[in-house]
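Structure incoming, see below.
Yeah, one chain of the complex is gone here, protein chain that is, but the others are all in their spots.
Chain IDs A, B and C follow the sequence of writing; residue 1 opens each chain.
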Amino acid sequence: MTSPIGLSREEMAQRVALDIPDGSYVNLGIGIPELIAKFVPEGREFIYHTENGLLGMGPSPLEGQGEPELINAGKRQITALPGAAYFHHADSFAMIRGGHLDLCVLGALQVAKNGDLANWSTGGPDAIPAVGGAMDLVAGVKQIFAVTQHCTKKGHPKLVEACTFPLTGVGVVSRIYTDLAVIAVTPEGLRVLELSPGVDLAYVQERTGTELLPSLPSS
Amino acid sequence: MTSPIGLSREEMAQRVALDIPDGSYVNLGIGIPELIAKFVPEGREFIYHTENGLLGMGPSPLEGQGEPELINAGKRQITALPGAAYFHHADSFAMIRGGHLDLCVLGALQVAKNGDLANWSTGGPDAIPAVGGAMDLVAGVKQIFAVTQHCTKKGHPKLVEACTFPLTGVGVVSRIYTDLAVIAVTPEGLRVLELSPGVDLAYVQERTGTELLPSLPSS
Amino acid sequence: MIDKTVPSVAQAVQGIHDGATVMIGGFGEAGSPIELIHSLIDQGASNLTVINNNTGSGEVGLAALIKAGRVRKMICSYPRSQNSTVFPDLYRAGKVELELVPQGTLAERIRAGGAGIPAFYTPASVGTPLQEGKELRSFGNQEYVLERGLRADYALLKARCADRYGNLLYNKTARNFSPLMAMAGGTTIVQVAEIVEAGELDPEAVITPGIFVQQVIRIPNPAHESDLVRQGVIYP
Partner (left out) sequence: MIDKTVPSVAQAVQGIHDGATVMIGGFGEAGSPIELIHSLIDQGASNLTVINNNTGSGEVGLAALIKAGRVRKMICSYPRSQNSTVFPDLYRAGKVELELVPQGTLAERIRAGGAGIPAFYTPASVGTPLQEGKELRSFGNQEYVLERGLRADYALLKARCADRYGNLLYNKTARNFSPLMAMAGGTTIVQVAEIVEAGELDPEAVITPGIFVQQVIRIPNPAHESDLVRQGVIYP
């Protein structure tokens, strides 16, 4: 499932981690975002929040040492680091809704040029709708990054003029990390900040459902 | 300050305690209500809640053994019993507002025949208004008893047709314990349940600002 | 003497009536009171409205309760799991209703119910399909949606440890919704692995004060849902 060119899932996760400031409180969504926890850049300390009630989430347990009652929001077994704290769901979402988390990195089905995010349902007639904490996260966390393959498996663009899937939140995403590029959501539209190795703007534009603005010369 | 006839403050507190069912969760207001904690009838266990964050409040500490950070709502030093729990103010008032407490016993400036309570301010031009937790307690606790001298020090009735002081709550008091009588608030008005020794209905009526109904023959 | 312990799971759940609203603690299997749920299946109450973050897994616990046809309606945030088709199948067949609620809104609605707050405003779901039919209102420059407090006739919970007053400690992320549901349940029934003497719990560390708990039942070695699913257990 690796693209011939562009970043792997692990590389995308690593790229996001580079942009997280030291000391940040971070919530990681399910999928590629979960991989980010492995890539803390030298000299930084992040505190990971999992909305099912833990601040100070650590890596996966060693084989055979997991506990069924120590899990993350994706229901995978995790560990707790020194300095961790457990709390109930209302306190956990008080952290989220109250703006106490610095960053949330979520997967995406679609991101629109204005930052609208769709990541919980395709809205299909047979789909079982399941939203989890995504709507609370995008409404409350200070900054929302989306990390996603640039296109669907069928090759359809995921960055679009307007989302066709049901929204998770309106105008919430500030930055998008894909296998092909790092893209900022700006009042003018989607602006490319960085292209993956071996990829040019035309290549990315061809795979994008809305106009991409070129990166600004760095000042 | 003892009346020539009628119950003393301690006796009033003891009388209230007799009417508290076993296993009740109880909040006691400042003044005479505080004395109730001394009078747990044989064979019963009450759990006292103090709204500043303790369930399982025990008696006053022994001389010299008090702690400035273990106090009740009246800011007097107290103790905590085995099985106690501390919590913050939002959880404490969740207990109150959420209807989890069985009984609150409050002092009163005035009680009206419909159960209106005034106990936080005389409304005087120079009064410093101070409400504390009284409005939350009367709005949330399942049953509210008022315990008070039947008349003010100047001899004015405290049980009245309608309160003239600012209200704490509307129609909240279900029973009134005074030095002269135990009185139920009923849809028909104030009904005397019990007269203190040496007191007859006419004597109490004379000192009451609204009509008292005689006790019903016990069935 | 106050003593909220009851001798059997059967006795604990015996009062739950047809048509009752039942909150069930847990996030996935963490904190799921599986023995209480199985006892509720045995007891037979039906036409239930169940509030839980999920819809169970495999064919044990909550999934088994749903499969047995006892649940008229689920109120939850995430009715999918990797190893259960019980809810999806019945939902597609129109045999169970779903009220889908964002997870933080669900938690806050339960807390509000328990705290005597009938309604509150939240920014979550504004501009999305889950806001439809709900009142919007602006405070400052932002729009919020009005959400109602949730209460239940019963709450079925799992905790690690209790005393006779019903004071509770939980285990790690098995805490999740349970302290909120304890507040919002008319009758809160808790299975615990251990019961200690009054006074043994540090009053500074009690998570659920006993005032929110009506019954405590000791289940010393509770099953883990994932173990049962792995073993292919189907309840009953």
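Convention: a contact is a pair of C-beta atoms (placed from the backbone, for glycine too) under 8 Å apart; a residue touches a chain by one contact, two chains touch by 3 or more.
None of these values were measured; they are calculated from a predicted model.
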Just list which of the chains on display the missing one touches.
A, B, C
Which is it among B:Y25, B:F46, B:Y86 or B:F145 that touches the chain not included here?
B:Y86
Out of C:N54, C:Q103 or C:T122, the sole contact with the unshown chain comes from C:T122
Full-complex touch with the removed chain, picking from B:G58, B:P82, B:G132 or B:P157, is B:G132
Absent-chain interface residues of chain C come out as 108, 112, 115-123, 139-140, 142, 144, 148, 169-170, 172, 202, 204-205, 207
Contacts of chain A with the absent chain, listed as residue ranges
23, 25, 45, 47, 49, 54-56, 80, 82-87, 90-91, 93-101, 139-140
Can you list where chain B touches the absent chain?
50-54, 67-72, 75, 80, 86-90, 92-93, 96-97, 126, 128-137, 139-140, 166-170
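Please note the rule applied: only the chains that are shown with their structure count from here on.
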Just grab the chain with the largest centre-to-centre distance to chain C, centres being mean Cα coordinates.
B
Most centrally placed chain, judged by C-alpha centres
C
Report the inter-centroid distance (CA atoms only) between chain B and chain C in whole Å.
36
For the pair chain A and chain C, the C-alpha centroid-to-centroid distance in angstrom is 29
If you average the CA atoms of chain A and of chain B, how far apart do the two points sit, in angstrom?
56
Got the chain A residues that touch at least 2 other chains?
none
Sites on chain C at which at least two other chains make contact
111
